[in-house]
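Apart from one protein chain that is not included, each protein chain of the complex appears where it belongs.
Chain naming follows the written order as A, B, C and D, and within any one chain the residues start at number 1.
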Amino acid sequence: MNSTTVIAICSIITAGVTIGLGSIAPALGEGRAVSTALTSLAQQPDAAKTITRTLFVGLAMIESIAIYCLVVSMILIFANPFWNHVIAHATGK
Amino acid sequence: MNSTTVIAICSIITAGVTIGLGSIAPALGEGRAVSTALTSLAQQPDAAKTITRTLFVGLAMIESIAIYCLVVSMILIFANPFWNHVIAHATGK
Amino acid sequence: MNSTTVIAICSIITAGVTIGLGSIAPALGEGRAVSTALTSLAQQPDAAKTITRTLFVGLAMIESIAIYCLVVSMILIFANPFWNHVIAHATGK
Amino acid sequence: MNSTTVIAICSIITAGVTIGLGSIAPALGEGRAVSTALTSLAQQPDAAKTITRTLFVGLAMIESIAIYCLVVSMILIFANPFWNHVIAHATGK
Partner (left out) sequence: MNSTTVIAICSIITAGVTIGLGSIAPALGEGRAVSTALTSLAQQPDAAKTITRTLFVGLAMIESIAIYCLVVSMILIFANPFWNHVIAHATGK
């Protein structure tokens, strides 16, 4: 079990845990936001335009947090500088 | 138990745990959103069009978080660059 | 206990845990959605058409999350690329 | 304790744990759905037809999640490709 293997293992596990853990709070937060938006729509249908516009902006902001986790996962898998260094080092040797 | 095996094991376990863990929050969030949508529909049937449209956009946003987890799982199984490197290395040797 | 065995063990355990863990949240979310749908139907029987249609779309979205877990489980059992590689390697040797 | 035995042990334990774990949430979800259905029936007996139809569709959706777990358990017991491979390997040797 040399350095290459250890770095690969860590990258794989961290990539999975990052998006798995990072999906919990955004999903719960979006569920809550959508839920309240629908209650508000039922209570005040005349404000539908404002409510849905505010909801969509809010959802986009919450979604962006989940996307940050996805981006870090993807970077760890496809553009990992530690892995690239180790590979270049191992090939050059 | 050489590097190939260890990386394969980590990829398998991480792929399963990622989607298993990543399914919890989106499912609960969607359950909550659908649940409130139905309460709102019962309370204000005239706003059904706006409510269902808002619900579907919200569900799509929450679903996308679950899909991020599925994508990372699938990448770890079918397009794992670490695995590909180890395989290429083992075959080339 | 060679590599083939270890990979087989991990695949079996991960496949089971993935669907076992992934079934919890969707089932609870669907239970909540159906439960609210029935309350809404009792409260507003005239909106039955809209309520059931919205419910079924919502259930399908939640069900799809459980199906993602099933798909990953099935892939780990029947289309596992790591297992296929190890088998091909062992047979070719 | 050779590979055949280890794989058999893992398959047995995972099959049991999968259905044991996978039965928790669907049963609770169905209990909740049936419970609300009965409250709704008592509250609005005229909508009995719509309520029971919606309930049965909902129960079928939740039941299907439990069936996914059963299917994975059964596959691990009766159609386990890892076990089949090990058996074929041991017999062929």
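Note that a residue touches a chain if its C-beta (ideal position, glycine included) is under 8 Å from a C-beta of that chain, and two chains touch if they have at least 3 such contacts.
Values in this document were obtained by computation on a predicted structure and should not be read as measured data.
Where chain D meets the missing chain, the touching residues are 1-2, 4-5, 8-9, 11-13, 15-17, 19-21, 23-39, 41-43, 45, 48, 51-52, 55-56, 59, 63, 66-67, 69-70, 73-74, 77-78, 83, 87.
Criterion: only the chains that are shown with their structure count from here on.
Chain centres here are Cα averages; for chain A and chain C they lie 21 Å apart. Note on chain placement: the centre of chain A and the centre of chain B lie 10 Å apart, centres being C-alpha means. Across the assembly, chain D contributes no residue that touches 2 or more other chains.
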